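The following block contains the structure, expressed as structure tokens.
With one protein chain removed, the remaining protein chains of the complex are shown where they sit.
And then chain A:
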Amino acid sequence: MTLRADLQGLTPAPLSAARAAAPAEPGAPPPALRAEGIGKSYGAITVLSDVTLDIRPGEVHAIIGENGAGKSTLMKLLSGHVLPTEGRLLQGVREVAFPDAAAAERAGVVLVHQEILLAADLTVAENLFLGRELTRGVSVDDRAMNRRTAEVLASIGAKCGPRDRVGSLPLAQRQLVQIARALLEPRRVVIFDEPTAVLAGDEVTALLDVVRGLRARGVAVLYISHRLDEVEALADRITVLRDGRMIGTWETAQLSQRDMAEKMVGRALGHLYPAKRGAASAAPLLEIEEISVDHGAVLASLVVRPGEVLGIGGMIGSGRTELFEGLLGLRPAQGGPIRFDGRALPRRSVSAWQAAGLVYLTEDRKDRGLLLEEPLAANLTLQALDHLNPGPVLAPRREAEWLAKAIEEYDIRVRSPLLRAGQLSGGNQQKLLLAKVMLTDPRVIIIDEPTRGIDIGNKSQIYGFIDRLVRAGKAVVVISSELPELVGLSDRVLVMRAGRLVAELSGDEITEKSVIYAATSGAAARGGAAAQARENHTAAQAGTGQGAV
């Protein structure tokens, strides 16, 4: 996101609680759903307290806050997934209670989950009507269901058909199917939980259009997102949560993205990105002449030098992750000589690379990065077991020491060192993952999406860690879909397109525009109006800072 240098630091006071809460403000329609002093406690632990907000028909009301601020809890309270322990809900002037999600849905309030909850082997229509199938006599009425599904899909601009198998659809289409399922019946309030977290580029734009379409139809939308640029572009009003409390509600026009970020973290933010170090000139640590990865059709050669952040940009699907997973031996790959620190590496595998001094942090920290069910210490030392323990036997006491050191060094916020990795917030999981690979004492660290799905406070810390590593003479390769991050961090940027490295940028050449141009210009070169349109489209997104590059 682009943080505007908004130096006056004077942001308007929030709409007073009384005003934000007024049930029937003159001129404003009555809220479709209103929460008064709502909160949730688990025993002695209060996760959310005293939140008062209303969601009006025909508005997009955004909720922002850091991880753990209580956004998810608030959504679940509003949609009947969790019962509140304080406060009340109102529809119009009538007090309502949602004992479960079905009750909320009957009242026209639906939550679109962040995770995709669909049966992959069923068709789109079967998923939409799962549990509420239309019947004719005793048999299911497939024709009616398919027809209705096609209508709903068309209304949100989904490209898939009712008979497509969900498992065969790309992620963005599945997300739309999930939304279609929520919209099958008329809704008054639709709550989105980070709907764009796994989307990129065009897909994000399309999804924002779906939300705008709902608003135009008079639906009240509650929208949770980490992407402040998106919130700025979409929301009418913004409510900020911090540490389980409501900080206030503002009209979007009153806040810059920087204001939002500062209200989320509760303090003035310094520079998000550390100062750059400039292009390194030392002898390369890693040299790849040519590598091609099966199924990703990646052909690339590149050089990584100590003391630099090398950014890898490109659209999702351009082969960035495939290239490095192939390099690590995590997917089949062939290639010419690969040299590390001047020596040829005989075998490509994670453990061989690690022994040589190169590690890779996956973009998928929940499914490939951490053992969510296991304790922190077991996660921390898993990759470095051979490095840390010379013999076959473990040293439990030293594991506790390593963990204490990592917690301190990477500022991992934990209530207890005995927690399981899955109990940490996303930002702390990412820090643990970084600490985990750093235990192997690497010289080249490849980080795929270093800050995906984590809040701005943790982001800025991770950028600081990356800077610290590079200044200590290590090389860091950052693969990122967030353009500002790529531009803000990298001393040098390589851009990939359709499996090839197409551009190398350094110094002042590294701008969002130049990266986008390199990532997409090939499409225009191939000609055709569609390709041209796609390019314009992408450039337009870059203007709003939602690049998928």
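Here, contacts are C-beta pairs under 8 Å (C-beta built on N, C-alpha and C of every residue); 3 or more make two chains touch, one makes a residue touch a chain; residues count from 1.
Going forward, contacts and distances are computed from a predicted model.
Undergrad: If you had to name the missing chain as UniProt does, which of "Copper resistance protein CopC", "Chromosome partitioning protein ParA", "CysO-cysteine peptidase" or "ABC transporter permease" would it be?
TA: "ABC transporter permease"
Undergrad: Which listed residue, A:Leu330, A:Leu345, A:Ala406 or A:Ala518, touches the chain dropped from view?
TA: Checking each option in A:Leu330, A:Leu345, A:Ala406 or A:Ala518, the one touching the absent chain turns out to be A:Leu330.
Undergrad: Tell me which of A:Arg165, A:Arg188, A:Arg420 or A:Arg500 is the one touching the absent chain.
TA: Counting the whole complex, the residue in contact with the absent chain is A:Arg420.
Undergrad: Out of A:Glu105, A:Glu126 or A:Glu194, which residue would touch the omitted chain in the full complex?
TA: Touching the chain that is not displayed is residue A:Glu194.
Undergrad: Of A:Arg88, A:Arg106, A:Lys159 or A:Arg368, which sits in contact with the chain we cannot see?
TA: A:Arg368
Undergrad: Which positions on chain A touch the chain that was left off?
TA: 42-45, 47, 67-73, 114, 194, 226, 330, 349-351, 353-354, 360, 362, 367-374, 378, 381-383, 385-386, 389, 392-394, 396, 415-416, 418-420, 422-426, 436, 453
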